[in-house]
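Take a look at the structure set out below.
Heads up, one of the protein chains got dropped from this complex, but the rest are sitting where they should.
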């Protein structure tokens, strides 16, 4: 059976949503004639033409703000940030306008906009291109943030995002785009994955590995190794959506395993895993046999040096070690 | 004895640092001829002149980036953001340039820049003007973030910030500028408060109230009320500095009281208190008699409605209630 | 300082020639209503009824009224925080506006936005925005929406003379011209951004609108206190938007009489009271318009008094309405954050959206 790559799954979701709703328009740098810097929009311009797939100048604040304004009028823009790191030049628009305008208008206006693009380190593109701002955006009430780890979820979450009437920021990963470990066997029929639902990607009894984005793939590998080499049966919970967050699934898992290790490519201080750890200790206090531990990126700007960057982001051996520290 | 207001303490610190070091220059919107939107720089332009105190156009990305560039050359700019909320139009400069250039240059360059301004809600200026981005900046390795709660600390931390050779973001509070509860009896002699040191602002035995910024004042009042009305003896820990963080003082307090309630004006998801809660449960797991609880801003954009906004930010009654929930 | 006003150079412009007397009177009424509303809001602000900022539009009324008077069903307006004038000009009621200032549930934004954040999308009014120039990409987006849906309309996006130095505005200008979007940027140049005079904030040739040359955008500059001129120049820009789908930058000279916001303690320091008095005396947009209507014989002094009194009464009643309206319930704090939650859709019911204790 042919597996669909993460990149292809996104592409299919976008293509279908372009077909489903005339108000959907794809806008971003190099998304049209160039087929996307990472080829996520491959073929869409050719198929849908200038109106539906639009190349922009390098003006993120301008074109994202424009997309927000258009969404207020009912257009449903899907904006690509070539890297989510470039959100920082457009942050005011992405927070003050997209997240606040509904509230400040007492609910009169909504912004059905999607902003998507890769948000990851690990590819030696340096500190300024390797930010993982899911924590930053999920901090903001009014925004939704999803971080699919597999082609299946990338497809299903992207479709949900496009159909959602609130701003949804879809954070992808350049390392997953072509990763066979993230590929899925997609059914021919359309489906969606609801925003706000986590998934137990591997059942286990001894410890909950809780992760999002590519760290889920790392966790799954670590779980395999823990099983084979240490006889530890780890459960892997994929958050999928950071905000809204499926706390129920997290807590259920921890209540079963009584131990949690969080795997999180965010920088540690106020990273997503800080929030998850705070929640678990608050709401599953009596279930915990030991503190919630975290494996995050090593706390420095992303280093260029390729072999060292592989150490900087969470990897299997750091997860395996950390699980053993639980005692 | 005349107490010094928070605003005056900052003013004195800036005035002295202008005197101490010719490379210090104050730059921002309305800081010179207008004496500052909130009068923190009152009188400084008159005293120091056009070269040392500089009014800017409304171009935060431009002038803050300029300040960073000048700091690379050895100038020591102290930039005012009229509100820290306006950081969002300058975020790329504040993160990618100020925080990353030392790292990316392998340590060849440093940025002795201070960016200061109020970062608080609670004054009915609406969602876009009420952000509290200390969590967001403290997430970034390369940056330092301090949040003084009293005139004493505002003075001492501001002086440390100006003398520090790394970028320091000083987050003040418009409600504290003139608040008698935040005023201090300052000695005539210069002194500094080290960045990275918390302070126990009230000794107690039953529970640790851990806070930063204006929430410290709230915590102190709550502690008084808990003492007088409930016979609960709360310790109040003022973080003062968010990054670097004085974990030692936090953990010592919790190890003594075995209970912690965090008071934090941040929005809850990945707020500063998420990080503190994650740390406490990790490093003081066995000392905890109950989960670490948090009182944060209610999770919505800042509401305008004045009476409701007072409910939205942490206040004494919410803290008192939460402490009692500890059981 | 502007030159003494000539009798309206633009009264003979097509768009003005065809005005019925009733329309001219309506402009007067609108301007007076804005002024009286704002005077009332100042009074009740000072009485402690409101919080936060209050940026008054007094002195600039002709711009909002003149431009809004040209707007049809498919023309849209968006502006900055100095938004009361535009709100009333597009037809919002004093009641909903005053109640918003009071933070009441009956406010146009349910008490959530305050002075800077008035909205009425049903009247094609998209706010009220607090971040300087933050609305300029949004205004572009409104134009994008029009063009995308092949609607013949224009987006009128207002900004101040201080706002022209924000990068997002320039990015918007390039996009507007490159993609031929029907947006009209209207710079209300009152000479100051807070306490900073225009010459201390902006480098330029010609005038601020002239920065359009950088992008090949059509631009024009005019006297903002003369409704005839405002309408004539705006009409040209709207034709360009409607017929050619092309952007324009307009700049209108004007004057704000009050401080930047109510909290502007320096209001009398960075410019002399004489500067304002001189303007009021000679250029006040209401006076100028009133005098022409008197001269043209469209109204007499008595008509004016009636209009004025009606506006004062309306403003006063709006304060009573606001006063008597309830505050929103505390539970409202977390309403209007997410569409899907508010409407309890499947999406809105999935997962946890709010994270406070």
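Letters A, B and C mark the chains in the order given here, with residues in each chain numbered from 1 onward.
The criterion applied here is as follows: a residue touches a chain if its C-beta (ideal position, glycine included) is under 8 Å from a C-beta of that chain, and two chains touch if they have at least 3 such contacts.
Worth saying up front: this structure is predicted, and the values here are computed from it rather than measured.
Looking at the complex as a whole, the chain kept out of the display touches A, B, C.
Touching the missing chain, out of B:130, B:150, B:241 or B:257, is residue B:241.
Of the residues in subunit A, those that touch the hidden partner chain are 29-30, 33-35, 37, 55, 57-59, 61-62, 85-86, 88-89, 123-129, 267-269, 293-301, 303-309, 311-312, 318, 322. One chain of the complex is left out; on subunit B, the residues touching it are 25, 51, 56-57, 59, 61-75, 92-93, 96-97, 101-110, 112, 141-142, 144, 160, 164-166, 194-197, 241, 243-247, 275. Counting over the whole complex, subunit C has residues 165-171, 173-174, 177-178, 200-205, 210-217 touching the chain that is not drawn.
The rule we apply is simple: only the chains that are shown with their structure count from here on.
Distance from subunit A peaks, on a Cα-centroid basis, for C.
Rounded to whole angstrom, the centroid-to-centroid distance between subunit B and subunit C, based on C-alpha atoms, equals 36 Å. With centres set at the average Cα position, the gap from subunit A to subunit C is 40 Å. With centres set at the average Cα position, the gap from subunit A to subunit B is 30 Å.
Of all residues in subunit A, those that touch two or more other chains are 61, 92, 96, 103-104, 141-142, 243, 245, 275.
Multi-chain contact residues, meaning those touching two or more other chains, occur in subunit C at positions 109, 111-113, 117, 129-131, 134, 167-168, 334, 337, 354-355.
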